[in-house]
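This is the structure I want to talk about, given as structure tokens.
All protein chains but one are shown in place.
Labels run A and B following the written order; every chain starts at residue 1.
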Amino acid sequence: MRAGTSLLEADGLVRRYAMRRGVFGREVEVRAVDRVSLRLERGRTLGLVGESGCGKSTAGRLVLGMEAPDEGSVSFDGKLLPPPRSAAWRAQRARMQMVFQDPLGALDRRLPIGAQVSEPLEIHGIGTPSERAGRVETLLRDVGLRPDQATRYPHELSGGQRQRAVLARALATSPDLLVCDEPISALDVSIQAQVLNLLVELQERFGTAMLFVSHDLRAVRQVSHRVAVMYLGRIIEEGEPDAVLHDPAHPYARALVSSIPHPGRGGQRIVLQGDPPNPADRPSGCSFHPRCPVASALCARESPALKPRPGDGRLVACHVAQGEVPAGSGLPELRKAA
Amino acid sequence: MSAPAPLVELRGLRVAFDGQAALRGIDLSVAPGEAVGMVGESGCGKSVTWLAALGLLPGRAEISGSVRLGGAELLGAPAAVLEKVRGGRIAMIFQDPASSLNPVHRLGRQVMEALRLHRGMSGAPARAEAKRLLDQVGIPDAARRLDAYPHELSGGQNQRVMIAIALAGRPELLVADEPTTALDVTIQAQILDLLQSLRRDTGMALVLISHDLGVVADACEKVAVMYAGRIVEQAPTSRLFAQPTHPYTRGLLGALPPIDGPRRRLLAIPGGVPEPWAMPPGCAFAPRCPQRLAACDAGTPPAVPLDRAHHAACIRATVAPAIAERLSA
Partner (left out) sequence: MLRFLAVRVLRAALTIALVVTFAFVVLRLSGDPAQIIMGADAPPEAVDAFRTAWGLDRPVWEQYFHYFGAILSGDLGRSMRDGRDAIVLVLERIPATLALTLPALAVKLALGIPAGVYAALHRNSLADRMVMVVAVAGFTVPSFVLGLLLVLVFAVQFGWLPSGGQESWKHAILPVVTLGFGGAAVLARFTRSAMLEVLGQPYIRTASAKGVPWRAVVTGHALPNAAIPTVTIIGFMVGSLIAGAVVVESVFSWPGVGRLLVVAVANRDLAVVQCILLLVAATMVMANLVVDLLYGLLDPRLRNQPRAAGGL
């Protein structure tokens, strides 16, 4: 293994689902993830941003190997991921963990949290029973819980405390990679801040790499070293968080950034027309063109590739942003009979 | 002072469920055409306030205080009066649009029900007006949508329909309870934009309830911050963000990850919102407050006027802001 290989390399991931429209409809193929490539270095955080239906959660599952991609591959630490649910894959769990949105659903109602934090240690045969007890105590302290809370049940804890317990369990085996899928959306604002601070701190202490999947651009900026914006299964822009946030290249990213509600923001908000599209009903060419304020004819015909733009090398998938075509004035596509 | 007579005035509004206080004394007024934001985290009572005002709480709720609409008292008013007010003078829209619409009624019928109740319209004119309302809120292909069912539309579109239903009665005040929380951020921008333009067109007042300070900042002229059943700070929007006085308001602002500037550790208020049965004796925020004094536990602090229209319920606010800053440094 060459030094300097990324911890996680995902290339050209494609994930398709077959969906039937109504009981009699034809089968339609839905591309939840459409040729997504990601790279994550040790100890760094990649933020994956997008709205519902963009495929970011599916991408997170593919990266962990919970689902096998239909095309493309995922390599972790230089080696291909084993197929899901195989013994080799289960052994890998010690090195890569996931944190979900709903902490109550992620925890077993019947077990006290101490037992749940200790479970990964038992599964992977780490340490002797007494060593495990000590480790559980350390973990609880690391996430800001008190060791005496180990005997509590999930329903006896607050939302923020539950999410901390979930984090403690995820960190039990000292994983190299943590995939967080909307870890703070279900929490109050002040608790969100606590958990974000905690994630940053844990990364600094333990060097865990993170894939932070969220629709909240503010939270993503707070914890990420790099940001990728997804739309309808594709990454349409990627770069440093401040670069993407303050000077977004892609029209969708611009609209997304300008929709962030923020106190004291001046200026006009870019308001997109229409609804996020149905992945089962993909527009032709660039999937964003029906809602794009600067779309031109080329955009309806050809799907743009994600590549560095001339000038500053920002990765963006847009004909207009790449300078291939002058900005149009939008194409109010005659929507198919909706 | 030539302030216009308030459209709605809440005075000392208190609500309790089974002896546990959910609202512990709310004083708020909404002027005609004004946009007021109400911000707070879970359990602060921001929704309960307006549900109580409209008489939408379950019968076992113990409500006291005063809610005046243009001078007439709403609390304890007979059902017939309240039914006229709901939708006719004060309309309310809720958080989850998909389940806030009746799944077995067509959309047109749901809009026309409001038209029938408050404007006595029926038949073809009602249908035409319903179509016009759907157009006004930006539903494409409105004529056909009248015959559609809620599950056939997206969340954003359902929320627009809810707004259309709310507008049908030509209300003077629209209370929007977390209208965009369940929606994507770009759709949220659309809905907030729509609310703004509707306000301009109809001159109606707006109460926007949210847990997101940013959402409220854009849309509202005045903001009330709530915590554990009380309003802890109230001010014109720009002033609230320029000079947040109550420690909780400061905490909420500090908890928002910044969009620009260096990435700093977020100001995370320690602990959590107290449960209704475990309310601290004095100021409800005291246990979590970085500026706590012994006197904070003595009693709930009254709202201190700091400036015209700026109140903060904090005993530290009695001292001039500059001195208070030095003390907490």
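Throughout what follows, a contact is a pair of C-beta atoms (placed from the backbone, for glycine too) under 8 Å apart; a residue touches a chain by one contact, two chains touch by 3 or more.
Computed from a prediction, not measured in an experiment: that's the story for all the values here.
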Based on the whole complex, identify which of A:G159, A:P251, A:G274 or A:G328 touches the chain you can't see. A:G274
Of B:G88, B:G271 or B:P287, the residue touching the omitted chain is B:G88
If I consider the whole complex, including the chain that's not displayed, which of B:E9, B:E62 or B:D96 touches that chain? B:D96
Counting contacts across the full complex, list the positions on subunit B that touch the omitted chain. 54, 56, 79, 82-88, 91-92, 94, 96, 99-105, 113-114, 117-118, 148-149, 151-157, 162, 165, 169
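In this section, only the chains that are shown with their structure count from here on.
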Just how far, in Å, is the C-alpha centre of subunit B from the one of subunit A? 32
Considering only the defined contacts, which subunit A positions touch subunit B in the complex? 51-52, 158, 160-161, 188-194, 196-197, 200, 215-219, 221-222, 242, 245-246, 255-256, 258-265, 269-276, 335, 338
Taking the complex as given, what residues does subunit B use to touch subunit A? 41-42, 140-141, 154, 156-157, 184-190, 192-193, 211-215, 217-218, 241, 251-260, 263, 265-270, 272-273
